[in-house]
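Missing here: one protein chain of the complex. Every other protein chain is in place.
Right, chain A next:
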């Protein structure tokens, strides 16, 4: 058993009787260091559910989920929050920044929550903002940023605590194709240069060439797909 992220026969179902839904069905998956995986599939196929399980947001009904050789399925709610804080970086569909924090404070908040030293956090946040090209906007508030800029702040925020795993749920959905591609390129570059893992749910076929592997999910069942298009 190897890899950063290991899913073993994970299932998740909702409801009972007539309302019973099997959102994720016996999914097994290994993601290595430095690997960027995309998950595609029709609406309602279980993508978000699967991502929530890998993000330690949701406990599976069945199966094991290992992150860095730790069995997250055995964790309490608080321990799961701690795992999210330290090991996982989230990029949501709409950037989901905190409206009353400046760009820089968005990043500082994360290190604050983790109880890190302020001085180092400031250096780190400046570096990250530099890297996503938003240093000159560090004192702006989310309402003053464009959609793409917001998403870049969200990426910088996801990197702030140096997570092992980056999870992105349709990060390009609210962007035009050029900007969307920039964002995905940014994630891919970071994964390669720093040896992290990333998993991205997307509807956007045009960015799949930037990923190492593309997985298809249908009715909760996962299958490998060779990235062949154009």
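Points to keep in mind about this one:
FYI, a residue touches a chain if its C-beta (ideal position, glycine included) is under 8 Å from a C-beta of that chain, and two chains touch if they have at least 3 such contacts; residues count from 1.
Definition applied: contacts and distances are computed from a predicted model.
Missing chain, UniProt protein name: "Putative hemin transport system permease protein HrtB", from among "Fe-S cluster assembly protein SufD", "Putative hemin transport system permease protein HrtB", "Acyl-CoA dehydrogenase" or "4Fe-4S dicluster domain-containing protein". Of A:110, A:155, A:175 or A:198, it is A:110 that touches the chain left out of the display. Checked against the hidden chain, the listed residues A:35, A:169, A:190 or A:204 yield one contact partner: A:169. Screening A:48, A:125, A:172 or A:202 against the full complex identifies A:48 as the residue touching the chain left out.
Touching the omitted chain from chain A are residues 43-44, 48-49, 51-52, 55, 57-58, 78, 81-86, 88, 90, 92-93, 96, 98-101, 105, 108-110, 112-114, 141, 157, 169-170.
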